[in-house]
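One protein chain omitted, others in place.
Letters A, B, C and D mark the chains as written, and numbering starts fresh at 1 in each.
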Amino acid sequence: MNVMDTRATSAMLYLDGVHVSFDGFHAINNLSLTLEPGEMRAIIGPNGAGKTTMMDIITGKTKPDEGTVLFDGVTDLTRLDETRIAELGIGRKFQKPTVFESQTVQDNLLLALNVDHSVRGTLFWRGSKAESERIDKVLETIRLTEARNRLAGSLSHGQKQWLEIGMLLAQDPKLLLVDEPVAGMTDVETHLTAELLKEINKTHTVMVVEHDMTFVRELGVKVTCLHEGTVLAEGTIDQVSSNERVIEVYLGR
Amino acid sequence: MLEVKDINLFYGAAQALRGVSISAEPGKVTCVLGRNGVGKTSLLRAMVGQYPISSGAIVFDGSDITGLKPYERARKGIGFVPQGREIFPLLTVEENLKTGFGPLKREDKHIPDDVFSLFPVLQSMLGRRGGDLSGGQQQQLAIGRALVMRPKLLLLDEPTEGIQPSIIKDIGRAISYLRNLGNIAIVLVEQYLDFACELGDSFAVMDRGAVKFTCDRSNLDASEISRQMAL
Amino acid sequence: MPTKLSARFCSFVLSLFLIAFALPAFAGPFEDAVAKFANDDFSDTEEAVGVIASSGNKLAFPIISALQDGRLMADPDSKKVYVTGTDGKSIDAATGEAVASVPDSASAVRLNNRLRRSVDAALGSLTLQSPDVGTRLQAAQSVFKSHEETALEAVDAALAKESNKSVKTALGEARAAILLFKSDATEVEKLEAVATLKARGDQEAMALLTGMGDQPPSVTKAAASAISSIQSSLAVWSTVQNAWYGLSLGSVLLLAAIGLAITFGVMGVINMAHGEMVMIGAYTTFVVQEVIRTRYPGLFDYSLLIAVPLAFVVAGAIGVLIERSIIRFLYGRPLETLLATWGLSLVLQQAVRTMFGPTNREVGNPSWMSGAFELGQITITYNRLWILCFTLAVFAILLAMLRYSAIGLEMRAVTQNRRMAASMGIATSRVDALTFGLGSGIAGIAGVALSQIDNVSPNLGQSYIIDSFMVVVFGGVGNLWGTLVGAFTLGIANKFLEPVAGAVLGKIAILVLIILFIQKRPRGLFALKGRAVEA
Amino acid sequence: MTPHMLTRSLDRGATIFLLVVAALGVLIPLFNLLLPAGSFLQVPTYLVALWGKYVCYAILALSIDLIWGYCGILSLGHGAFFALGGYAMGMYLMRQIGTRGVYGNPILPDFMVFLNWQKLPWYWYGFDMFWFAALMVLFVPGLLAFCFGWLAFRSRVTGVYLSIITQAMTYALLLAFFRNDFGFGGNNGLTDFKDILGFNVQAEGTRAALFALSCLALIIGFLICRAIVSSKLGKVLIAVRDAESRTRFLGYRVESYKLFVFTVSACMAGVAGALYVPQVGIINPSEFAPGNSIEAVIWVAVGGRGTLVGAALGAVVVNYAKTFFTSGMLAPYWLFMLGALFILVTLLLPKGIVGTFNAWWDQSKEKRTAASAASAAAEDGVTEPKMAE
Partner (left out) sequence: ADDTIKVGVLHSLSGTMAISETTLKDTILFLIDEQNKKGGVLGKKLEAVVVDPASNWPLFAEKARELITKDKVSVVFGCWTSVSRKSVLPVFKELNNILFYPVQYEGEESERNVFYTGAAPNQQAIPAVDYLMKEEKVKRWVLAGTDYVYPRTTNKILEAYLKSKGVAQEDIMINYTPFGHSDWQTIVADIKKFGSAGKKTAVVSTINGDANVPFYKELGNQGIKAKDIPVVAFSVGEEELAGIDTKPLVGHLAAWNYFESIKTKDGSNEKFIKDWQTYTKNPKRVTNDPMEAHVIGFAMWVKAVEKVKSTDPDKVIDALPGIEAPNLTGGVSKMLPNHHITKPVFIGEIKGNGQFDVVWKTPGLVAGDAWSKELDGSKDLIGDWVGKKCGNFNTKTNKCLGSGS
């Protein structure tokens, strides 16, 4: 996929020629991808295609061997650490739900709120009405209001998924990276999640990784299919899902 | 083959299972369905003995296994594919598979060919550490690992979670292959209704720790199940 | 080695006895000298040795060698002196006649270091032609050390007859040493002597060359060049020596750490009682040797071979017991294991203190672990060498076991995910107990080896625990290779720093280096990388 | 500290604890000084000194609990900060001796005289002034902690790796301070103190005052810790403890947080050491011994990790046990008792004394109110983190 240089500056997220290998195994190969501001992009691709690794690169968890990763057209993400990247406004939901297990659901959200994250700020923090209202709202959205005082560790797998989405909402980043949000959800919940993401997309740029094609279809956005660490196909869901190669390596017959 | 009778399970003060009964037959797939947090995983944990039940009985192969330790149950032939894969992260793929050798007789201590024909990706990754695999690859490994034990009862906890569509189909094929062998009883916990409906012989929908709806393949009504699940 | 030598030596002495018996006795300076032994005065004894050695009397040798071995008995009342043979028979030292028994009032003639040196020197020239190779070698070496001019004749005579190569070299060196200091030796002889010493090339040769005093200019020049060549070769050897010491220290560290690499590295139990397992192994060795000493003295050389499996079993069994009664309740709570095992270590230490007393216990080196041999210019002690071999063997066995055996696989599986391992049909509790027992057992056999170089006291374990943790962590937790490389790296680094910075600063420097190193590799030398670790 | 932080940090347990410490801090000195010897309530000076020592240990334990219980930093080298604070105070006390030393040297401490030191090393300058020494009590441990932490946290050294390098740190300091050339009196350390701020250190009044001061320090230390852990910062710390990298992805600069608490904690430990020295009358390198630091961690575990009150209580309980067992009939066997205590506490009271009590209290409260499980969450959100299994 060739990306025009002039667009590179206007893109929210711009990956070009990214390579990563682990002990000789090439997980990402010459990956190039552009995400426009306000866009929602669904990423699909076989297991092990490098989707999660790509998110790792964007969020600074993994450093690419080579290639460019630009955020907002100017910031080179490869030079920054996770905290800085999060501060820039990139939020992430992990494939395996990771929440703060020994804290309550409510505190998990409180921690995620994008207010002053400095040591001083948190030390002298006093709750504000606006904050608690935000938390209430998020709790409602993720339907965990009743569980607000439960320890996150005692939630079921799916509930943790929701909580993580909630944390992402509370964090309110410019760019959301959502890794398999509906894994382990019922069809109804899947639908709700799709609605939620569409709602979020009105004000945010979103990148979703998912294997649930119904869900991807429901999102109705541009789809990129990765394979062996590189872009295999890009386009509408119909275009991509009718691509022979995609069917062969991913969808199956 | 397996008979779960009226079991209750508590996490501390919170009750996760309320009088659940369920059964599984060789050559049949029993599907357990339900929303998040209704107790599906808890039910499987009770069956494999990872968490003690407070009352009720679990009968397997004619004997009561309620009091047995998890490894004793496994040795009796209960294979388990847990939610979240629970791969041994630092063991290689091959070693992960070999952990299933424990209960086997000497002549059986090899990895059955089925495993590789069902999941060819494992063959190519034998030397890699389990923890390095991608989510979907780990899921395949987890199923493969359970098959190495030649189980009589296979418990699958949301095996399609995070799996690419073509492999979901493969897993579906694998499950029906196993079912068709006729000597393995399968309990499948799922939220992915289409998948469950395709494979299931009997269905149980759970809600708040209890089974609130059951049906058979014969009287299967997918929309009813879906309605039950959404409630 | 020394015991063998002295055994041969005794047989030689005995054969000389037979000659001695045949000789008639006559009064004279010799008898007076012998009588002096009864004065219990070091100066008198020294005088007597001098007189007797140069008397040419056939009894001289048996008397002086008996003096050396503490078999020369003197009766202060009657001023009579007796030589007791190794076979228990005795003769009168002055006459050579056999006596029925030595009176009770007689006691062995005492020696001090100065006397021991004169005895050595006296025996040196007396035994240059002994039939025994070892004795001859020793004699030549002691002549080299004393390099008295008077011995030159004897050396020359011996050199003419000598056929053994190494004795010949030693004699040549002795001769060179004498000539170097002999004022009337010719220039050619001296130059030759310098060359011989240069070829010897060790510290002592250099000392002789440096201290030889006024010499003809050509000799001085030759000596100067010899000295500088010896110096440069010694510098190389000192590097080799440091490396060897480093390896040997590394092997001790590895041995001490290897059990911990299992209980801590593999199982994740912060096992503060690890050192006490080592201690138990050492005490097992002590008990084994004690039994052997009192019951079967002949088996002493095998004591360690018996102690190794026994220590493994004893420490292993205690390990299993500990696992079953304490550790098993603490899986998944590694920090609590710190607390409990710390308590345990206190209890074990005090238990041993109550049972065996607070003082050091004697554990001896079997003969094959005593002494040293020279490799070029460095001394390699047998005990260190054996410990190195032993450590590598233990390491190899353990590695193979964990890697390739079924139980090894089960151990790793259980420690990585206990719950899932159980669901795979692995009897986790049995595997846990075995693993902990294995780690403890290996600590126990480490104790056997450490008892050979360190003191066996209730505090033994304490002195190794910190180093062991350092090694395991430095190498990378959960990686046996890391432990191996870590131990040897620390050992060698330590031994190269020690001569430069001194023992204390060297140790501090090592600790600081570890701290800094961990900054570079936050998960140790052989860090496991990748997702597998974070997962 | 702003008022809202103060009120937020005082829950029931905290208030009770503070009241008890305050009462002890006032009553023990009073009973010691005012009541005639032999009267029923009279507290012998011996006990004042003893309890003064316990209180200092309690402060140390508190400082460890702050980083270990709430931030998951297991320092096996906290004794180093304690000892450094102690040395700073010891140096002041040493300089106060003046010409009253055995050699009568007005400047050089005795140990320097008899090892032929000609002049005072530069790092001893200024310690004749109390304010300077007091500053150093905070500054030296703080600076060491800051530098050490800055390196370690920035390179993301965590878990046992961190524990072991803290141990290496204290071990290296132990060896360094043992060296006589280092200028701190070698193994004998600093001792034979005469007076502090003009008061005789051995006078009853001074002892009583030092005790009261230690209690005050404990109260202040406790309040600081409570303020930290009950603020949002406390929640961040727990988040760091349980899922460090997740916290990073939320945009928290984890290393700053760790560095902050680590340094605060080291300063607290330093203060504890400084108060300890005049009360026990000696500071020597054995305070750096790794075993001491491990033991301090164990006090915290015995009392209950992540409860603050428990840490202080654990320090007192363990040390009282030590005092009690080491005299009389039990003396030869006291290690059995202490060892058994540690083992039993771990097995029977896995959350420590206070942790177990809290759990029991919460549970019975839950039963009493028969309320929904919702309210049962531990008050501070502090429970044992779920270890990766």
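Basically, a residue touches a chain if its C-beta (ideal position, glycine included) is under 8 Å from a C-beta of that chain, and two chains touch if they have at least 3 such contacts.
It should be emphasised that the depicted structure is a prediction, and the values quoted were computed from it without experimental measurement.
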Interface partners of the hidden chain - shown chains only, full complex considered: C, D
Candidates C:S78, C:T359 or C:S405 - the one touching the absent chain: C:T359
Residue touching the undisplayed chain, where the options are D:T15, D:T323 or D:S364: D:T323
Residue of C:N39, C:S233 or C:N459 in touch with the missing chain, whole complex considered: C:N459
Given C:A93, C:L208, C:A273 or C:V288, the one touching the chain that is not displayed: C:L208
Residues in subunit C touching the chain absent from view: 2, 42, 110-114, 116-117, 120, 202-204, 207-208, 210-211, 241-242, 245, 248-249, 252, 349-350, 353, 357-362, 364-365, 370-372, 379, 381-384, 452-459, 462-463, 494-495, 498-499, 502-504, 507
Those residues of subunit D which, in the complete complex, touch the missing chain: 44-46, 49-50, 53, 99-105, 110-111, 113-116, 175, 178-180, 185-189, 191-194, 202, 280-282, 284, 286, 322-323, 326-328, 331-332, 334-335
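The working rule: only the chains that are shown with their structure count from here on.
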Farthest chain (mean CA position) relative to subunit D: B
Most central chain, judged by mean C-alpha position against the global CA mean: D
Centre-to-centre distance between subunit B and subunit A (centres being mean Cα positions), rounded to whole Å: 29
Length of the line joining the C-alpha centres of subunit A and subunit C, rounded to whole Å: 65
Multi-chain contact residues (two or more partners), subunit A: 22, 96
Residues of subunit C whose C-beta touches two or more other chains: 417, 419, 530, 535
Sites on subunit D touched by subunit C in the complex: 74, 148, 151-152, 154-158, 160-161, 164-165, 167-169, 171-172, 175-176, 178-179, 245, 290-291, 294-295, 297-298, 301-302, 305, 332-333, 335-336, 338-343, 345-347, 350, 384, 387-389
Sites on subunit A touched by subunit D in the complex: 59, 61, 81-83, 86-87, 91-92, 94, 98-104, 107, 110-112, 114, 117-119, 122-126, 146-151, 153, 167, 171
Touch list for subunit D against partner subunit A, complex: 2, 4-5, 227-228, 231-233, 235-236, 238-239, 242-243, 245-254, 256-257, 260, 373-375, 377-378, 381-386
